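Yeah, one chain of the complex is gone here, protein chain that is, but the others are all in their spots.
Moving on to chain A:
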Amino acid sequence: MEVGQMQRQWVDYTKSLVFEGFLDGQFLQLQQLQDENNPDFVVEVVSLFFEDSERLLNDLTFALDQNGGVDFKKVDAHVHQLKGSSSSIGAQRVKNCCVAFRNFCEEQNTDACLRCLQQVKQEYCLAKNKLETLFRLEQQIMAAGGSIPMIELSF
C-alpha cells in the first residue's frame, strides 16, 4: 500500500473512532500538541494512560472484592482518577462509564458497581485495541517515509 493510501486509511479510521464515540475532540487536541520536538507525544501519553488504567482497574477489582465491606470512598477515588485520565486523552466511552460508576459509588450499591466495573473494563479493552491499531497504522506510514496527517476539528 502506498503512503497516500495509508494516510487516507488513518484519517478514515480516526474519524470513525470519533464518530462511534470511542474518542472525542480531546484526542484530536492531543494530536495537535505533537510536534517535531515531541514526535511521540501522543503515544507516550496514551501509553501512560494504559499503564495507569490497568493499575486502577486492578485496584478497583480488589476494592470491590471485599467481603468484609466495601470502602466506597476508596472505590470512588479510583474511579475519579480513571475518569480524569480517560477524559484527558479523549477516551469518551471509558469516561462515560466512569460517570455512571461514580453515581453507584455514591449510592453504595455494590452490585451496580460490579456491573459498572465490568463495563468499564470492556470499554477500556475496546479503546486500547483501537488506539493500538491506530498507532500501528502510524508506524506503517512513518516507516514508508510519510507523515501523520492533521485532522481538522470540525467534520
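One rule holds in what follows: a residue touches a chain if its C-beta (ideal position, glycine included) is under 8 Å from a C-beta of that chain, and two chains touch if they have at least 3 such contacts; residues count from 1.
Rule of thumb we're sticking to: contacts and distances are computed from a predicted model.
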item: Per UniProt record, name of the chain withheld from view ["Response regulatory domain-containing protein", "Nuclear transcription factor Y subunit C-3", "Prefoldin subunit 3" or "non-specific serine/threonine protein kinase"]; value: "Response regulatory domain-containing protein"
item: Per the touch definition above, residue among A:45, A:112, A:126 or A:151 touching the missing chain; value: A:45
item: Sole residue of A:5, A:29 or A:66 that reaches the chain not shown, by the stated touch rule; value: A:29
item: Touching residues on chain A - with respect to the absent chain; value: 26, 29-30, 32-33, 35, 38, 41, 44-45, 48-49, 52, 77, 80-81, 83-85, 87-89
